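Pasting in a structure now, in structure tokens, and then I'll have a few things to ask.
Missing here: one protein chain of the complex. Every other protein chain is in place.
By letter and in written order, the chains are A and B; residue numbering begins at 1 in each of them.
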Amino acid sequence: MPKKSLNGAARWTGFALAIVVTVWIAVVTNRDGYSKKEYQEVVGYSKWTDDTVEIAKGIPVQDGGRVKPFETRAQFLMLKLHGARKMKFKSGGEQISIGPTEWLLDILFRPELAMTMPTFRVDDSDLLEAVGMEVENRRDRYSYIQLEPHMQNLGKKAGDLQKRIQAEMQKNPDYKFPGGESDPRALARKIMEYQGMLASNDFSKGVTLDASAETADGEQMNRVSYWVKAMPVLAAALRQQEVPAHVQQLINEVSFRLGRGEGGIEWLPPYEANVTLPPGGSATIHSGEVVKTFKVSCEAGQVEMFEGSSTMGTLDEGADKSYPGAELVAKNTGEGSATLRIQGREWMSAGNRLGEVSRGLDITHWEELSDDLKTLEELCAAAEGKESEFAEKLDDWREELVKRATVLGETEDKLKSEVAYYGKNYFVRGLAWFVLAFVVAAVSWLAPASGWGKWTYRLTWLLGGLGAFYLIWGIVHRCILMERPPVGNLYDTIPFIAGGGVLVLFLLEAATRRRIALGAAIAVGLLGLFLARAFEGVDAQDHMDPLRAVLRSNFWLSTHVIIITLGYSGGLIAAAMSHVFIYAKAFGLDRSDRSLSRFLTRSVYGLVCFTLFFSLVGTVLGGIWANDSWGRF
Amino acid sequence: MSDSPNESRSTDVDEYFAKAGERAEAGGKGAASKKSVFKDGAVVSEEAAVSEERPPTQPAPIPPYQATVSQKARPRRSFWSWAFRVMAGFEVAIICLLMLFAATFFGTLEQTQVGLYLTLQKYFDMEALFVIPELNGKMIPLPIPGTFWVSAVLVVNMTLGGLIRARKGLKTAGVLIAHFSMIFLLVAGGVSQLSKKEGVMHVYQGDRSDYARSYTEPTIEIYPNSESGQRERPFVIDTKKLSGLKPGQSLTVRLPDLPFDLKVTGFLRSSDLLQLARAKEQYEGERVVDGFFLKEKKRAQQEETNLTGCYLTVLDKDGAALQEMLLHYNGMLFPTPGTAMIQGRRYEFSLTRWIWPMPFEIELDKTLGEYWPGTRDPSWFQSDITKVEGELRKEYSIVMNKPMRHEGVTLYQASWAPPAPGGRPSSGFAIVQNPSDQWPKWSLYIASFGLMLHFGMKLTRFLGSSIPKKKKSHA
Partner (left out) sequence: MGQTIIVADWLHGSEIAPCVEGVARLGVPETLTHMYFQHSSPSGAFVAGRRLRRPRWAVRWFAIFGLLTVVSGCEQADREVTVTASSRRDLVLWDKAYPGDLKDQAPSEWRRVPWTQMRYYNYRFGLRGDGEVWLSVVPSRTEDSVLQNINRWYNQFRMPEIVSVEDLKQEPALGTTGYLVEAEGTYYGGMGAEPKEDARMLALAVPISRNLVTIKMVGSPVDVDAERQRFLDYCKGLQFSDVDVIESPEVK
């Protein structure tokens, strides 16, 4: 076969393969992985307006150790339970697609409707069949209502398995659950988390009033917020056993209603306690099971702080300090009374806040909690009426929370910036530009020396540059939000490796102008972003959450982590160029271009040198970091 | 856009191609166009080119003047010369690196099954001459030399071949520096292996401590008691004698300064101490002493959690058994010895982890740990301590990633525990004494400099060869 036609055949084959790969990536990225002939029906669904959704996105909530926008909380919860960032279903003959914010709004304010939505992705149908459910496909999505009849059975299986594993671990501390067996625990945990969220505003249903009880205002007295406000008086009466049985029952019902929402959304900021201690008096700040940190300000007098039996020092008038502890005690060591302001850091759900307030130091917290509950009750009531009123009340709630968050050191700008980050969807846009660039690059390979070949080359540069721009901008924006260097966990490494690889290959292309490095850069960018998106979906965790103590070192995050990640980039792009070499040799593309092999060999050699340097330095730096952290490599 | 084969090149690869081609042409036989320079039979010397018509496997004949020179220049090679050439050669380097790769590969896989401690001991200890990897309980028939010794050979090889024998010049400066740094790094590892000491010091807030305990190495200590019942300075049995001891083996301890000897039997690295009266269903015929027996447990991957036990027999100097006792390490912060009366004097026998007396005392004034709000993830650990050395008192603050270094001893914040109700928080300090502690850091600086120098030169040459080409193509 003549060389020219072999070269041409090879080029066409390459082009075809490139198109197929690109299309496959584009398809896989956009579909949710489940082939469904029909979407599930959700009766009576009406979409939230854009205004409502935009307001809701910016509501501050706390999760994973930081305050974040409602939208972030929603999207990672949705990824965890639903496996995708969009939910599609039918309602009234219309196909509806909703995002995470709308979905979480439904859970909080329209729970009956939310229970009929196809929330739970189940990958293993054997698990559902084992609890007596009839299933059609191996992987599918189910609503809470569909799973509800089998939940008890599922819970029992999960509990039995947990006991079995614990018994095994008694005998063998390194016991690992065998991979092939069905594990109901993960699904059980997801359902429990969902139940907690569903019950977040359960208290808004109110309490059952006994017909014989006197009511000053019938509408008000059936609200939980009313009874929470009255709790200090009732508690005093309870101690003296003066409370009638039906009131006792009401109190129990209030606790029950709020208690159901303990696992709900954590959007009630901590209240500041004002405590006055007489001389010699002391106050205990309860933390619960986990050590918590409290900022204590001494307005007047002098106190000594203890934790358990250990002293933590003295706090003088006008001073403030943060104290972490499981059971802090402030003791007035002065001659006069001492006044303290105590501020916690934990945001809580309504249910958990009730428990905290009941053990708290400041009786006014009952009123503060009552006010918050009242706002939420009104919000829940408005959700059943006109949406414009609901949006207005939701915005008021958002503003209130933002104001309180600002007092605690959070800034509204940061919340807005995070909403904007997810709104801009940098990595998806970057992926789209890279896909386009790859198609154009493939076209340019057909006839590189021709006129349209040169124009497609320039266009490839432009599109690839846009892809790289989004990729890098996304990384930078994440850095700013996280207030730390760009790589802190496994997810962060993926776009960073892709970004590093793209930039180095761009530089190589600028120096050599052979089109090969440019094509490789686009392929690396495309595959990297695709992998990042896929990983985020599978992992379903918020990767912007703060790092553990041992990793909290900006110096090491900027040195070891960056350097070794660049080393990984180098290895990846050396591999990419080597693949080009293999492909060129296999299809004999170098026969009419003898210098191609030499160029590729030189380039790969250079990239391997780059990899060697960064990997070596990065690896040894990692060992030095480990040595600095705990004395061992 | 393609390179012209006639353009001058500046990279080494291209120089090679060029010169090889030139020589082939200089040979005048046009052999270069027919033969690949990579073939075995290819020759690159003038002599070899001249004799090109000979079969490739036959050596080229040496011209007379060359023969004279080579006869004079080729005395019978001595053993040392041969040894030097072998030890300085590429083959040894490649073999060493392959062995290190194999050891790292199998060690990494094996440690997921048996734990880090055992894997380090098996693959990296000085005592490990040869290693046979084991995965999923099955031996892999691939004996690998112990990493310590392979590294030692590699140090020799790199010194002889990478430093002494390598060409010296500006072009090789970066490589030589990098080689030196690698040798330095390997030597640091060797020094660490031979002389590193490490332990953990556990202190409650408000308490002090003047010793560290090994995480993993067992030891037996013998306390003579004074007449008032006070413990005197203990005799310590070297941990190395115990660490590899198997249950079926015995260790006889000769004590020339004491009126008895000891015999250690039934040594178990991971065991439970059970009372026969209360654990009848678990009893399977083990030796019972004082109503207790040791039950062997599966060794946990985390070696720190394995509780050692053994049977100890006190012997008189003739070897007759005087008393038998059972010793068990329980992880407590106080000795729990067994006792024996020998010749009217009481002795205590304690099985514990190796105790390392410190040259100073640490007072833990305050320790705190913070968690991220609403989570159980730690955000910060800090310990405020006072180091007391005789009359000298100095305060330090130890936090994660910022250890306290002092005269060769380093203290790290390794762990922290919140207080029990009504109790006190505590800190665990990892203490390490390692003369080569900072050497890897220095080695890295040197390596970075060397590699940057070398690769920088190469990059400059590469870019230099690319840019003129680009300018010409755009002209």
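Keep this in mind: contacts are C-beta pairs under 8 Å (C-beta built on N, C-alpha and C of every residue); 3 or more make two chains touch, one makes a residue touch a chain.
Because the structure is predicted, anything quoted here is derived from the model rather than measured.
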Check: Touching the left-out chain: which of B:193, B:250, B:401 or B:438?
Finding: B:250
Item checked: Residue in contact with the excluded chain [from B:223, B:371 or B:412] -> B:223
Margin query: Which candidate, B:148, B:292 or B:416, sits in contact with the chain we can't see?
Written below: B:292
Note to self: For the chain not shown, which residue from B:120, B:153 or B:166 touches it across the whole complex?
What the structure shows: B:166
Item checked: Where the unshown chain meets chain B, residue by residue -> 11-13, 15-16, 19, 37-48, 56-57, 59-60, 62, 66, 69-70, 73-74, 81-82, 85-86, 88-91, 128-130, 132, 143, 145, 165-167, 169, 171-172, 175, 203, 206-211, 213, 222-223, 229, 231-238, 241, 244-246, 249-257, 273, 275, 277-280, 290-292, 323, 325-328, 330, 332-341, 344, 346, 348, 355, 357-358, 363-365, 386, 454, 458
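Operating definition for what follows: only the chains that are shown with their structure count from here on.
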Note to self: Nearest whole angstrom, what separates the Cα centre of chain A from the Cα centre of chain B?
What the structure shows: 39
Next item on the list: Under the touch definition given earlier, write down the residues of chain B that touch chain A in their complex.
Entry: 1-5, 11, 13-14, 17, 115, 185, 198, 205-206, 298, 300-302, 305, 366, 368-381, 400-403, 410, 412, 414, 418-425, 430-432, 437, 440-441, 443-444, 447-448, 451-452, 455, 458-459, 462-463, 466-467, 470, 473
Item checked: Interfacial residue positions of chain A with respect to chain B in the complex -> 62-66, 171-174, 266, 290-293, 307-310, 312-313, 323-327, 345-348, 448-449, 511-515, 545-546, 548-550, 552-553, 556, 593-596, 598-599, 601-602, 605-606, 609-610, 612-613, 616-617, 620-621, 623-625, 627-632
